Structures are given as C-alpha cells and as structure tokens.
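With one protein chain held back, the other chains of the complex are shown just where they sit.
Here is chain A:
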C-alpha cells in the first residue's frame, strides 16, 4: 500500500499540466479534416459551388442565369422536401423506403376527399397531412416499440401503402383542369411568382423554410440533440436519460408529415392528382441524403448537407441536359458521387487520423 501512495504522490506534484490536450493533427489536411468533422455540410457545399462554376463556364448565361438557377430549385423541390424527411430518419440510423408512397397516398387522399366525398378542400388537405403523419407514426412504432429493423418495416410499408394507393384511387387521375376549377388550393404549392428573371414557386419557398426550420430544431432544441444521440448510440442515449422510443416515433411521424406536404407540393408541380407519380422519390431522397454527407450509420451530418445534395443532383441534371449529353451521364455521375460521398464519410469518421 505504501508503494501505491508513492507513485501517486509523485504524479500529484504536477497538477497544472492535467488540463491540456494538444491537437496533434497539424497541417492543412488535419485542419481540413477537423473542419469537416465539425461542419459536415462543407463537402457537399464545395461540390455544389464547384459544379455551378464549371457548368457556368461551359454554358455561360444559358446556365448561369436567375431563370436557370431557380429552375433547378423548382425541379428539386419535391425531392428536397422528401429528402428533409429522409434526413431525420437516417440521422437516427434508420431508413425510410416508404417516403414516396406516403407522399403519393397523401396527395390522393387530398384529391379524393375533395372530389369523391365533396369535403371542403381545406379539410381534405388536413386529412391528407394527418394520414401521412399516421403512416409515419406507425413506421416509428414498429421500429421503436416492436424493435423491427427500419429497412424491413419501411420496405413492407412501401408495398402496403402503394398497393392501398392504387386500390383506393382505382388508379384514377384527377385532372388538372378540374382541380384548377374546383379546388385550386390543392395546387397552391405550384403557384409561381417572379422576382426579376428568377421564378419561384410556393413549394420552393416551403422547401427552403422547411430546411431552415429543421436545421434550427436539430441544432438548437433538446429534441434535435436527442435525434442525434439516438442515432449515435441508442443504448447510451437511453442510459443518459433520453426517451429513445418517443424520439424515434416522433421522428418517423414528422417524416410522414413532411412527406404528406411533399404530396401536396407534387399536386402543385404536376397539376393533377396522379396515383402513379413520385415512384422514385425514395431512391432520389436517399441519394440526396448520402451525397449531402449524412452518415447512413446515424448521428452524423446535417440537414443543410442534404439540401446541398439535392441541389447537386439538380445542377448535374440540368447542366448535362443543357450540354446535350445523354441522360445516362447524369446517372453515371450521380452514382460516382454517391460512392465518393460515402468514402468521404468513412474518412471523416476516422477520428484518430
């Protein structure tokens, strides 16, 4: 015992040095790595700006104009909204394959409740939003309470919701003219307005507000911190006092609500209510999230990154089309970007560089 006391006594002689920890990762790479670690949206932002510059140089004012740049916003608005929902889910280390199906069935509910049952359009829209939220909450309950893997739950839900969508709507499209004449509120998010050469839609503004609100909530509220903690390590979160189950269910429910809004925006974009629309939204939203630098392992990344990810896809799509390239080039490049983004994520996660 006396021996023990001696070595500790020696150590306690130098108390003042305890506090320091040095940053051993010096140099540019180290600092860049650190910056990425603290600001994960940086990579997609750099890629986005670079892509805009490159296409701007290649195409000149055909691309680098308020009209073309806001056209990109219009083209990505639906995916952008759905990708925001997808981001929340993926931050909890989950995945939601049913996002597109929820968006479509919500739009069908909004349309059919108005035209089939003659409900006031405001009520129908509220019903559509509530319906999307309910499906999301059911997803969340199956994941959180029944402890089923999110991939399986939402794979099943995708099929169920899509089939219900076709059965309920009888595969019937509500025509754009009928909506414009009888229930224009359904097309609200498609309404356009101009500022100079720039063309915006209500849906674009909605997407921008949604991204900003979610960025605030995730960063500056307890709930947002809990979303990250649950995605990071659910057991640790539970032990340190987070209501893991409640957080998960609320995340999936809010994702469902956001998808229902995307369904509403979808009516605005295509004009009609079509049960066959939005089929690729799940894959496209996951693409935006991954390119945006959110880790599929959960707990890392930011909603702004997803927004940049969606824009990157939009810039590539429009830029390559204006260049007259085969559309397959877009898919090829997006595919390469996905793989590159995951590689960067792995690098960022390596803390001890």
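In this text, contacts are C-beta pairs under 8 Å (C-beta built on N, C-alpha and C of every residue); 3 or more make two chains touch, one makes a residue touch a chain; residues count from 1.
Note that contacts and distances are computed from a predicted model.
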### Task
From the list "Ribose import ATP-binding protein RbsA", "Electron transfer flavoprotein beta subunit", "Formylglycine-generating enzyme family protein" or "Putative DNA metabolism protein", give the UniProt name belonging to the chain omitted from this structure.
"Ribose import ATP-binding protein RbsA"
### Omitted-chain contact residue, chosen from A:55, A:228, A:252 or A:316
A:228
### Task
Taking the full complex into account, find the residue in A:136, A:203 or A:299 that is in contact with the omitted chain.
A:299
### Query
For chain A, which residues touch the unseen chain?
1, 4, 7-8, 11-12, 14-15, 18-21, 37-38, 216, 220-223, 225-226, 228-229, 232-233, 235-243, 299-300, 351
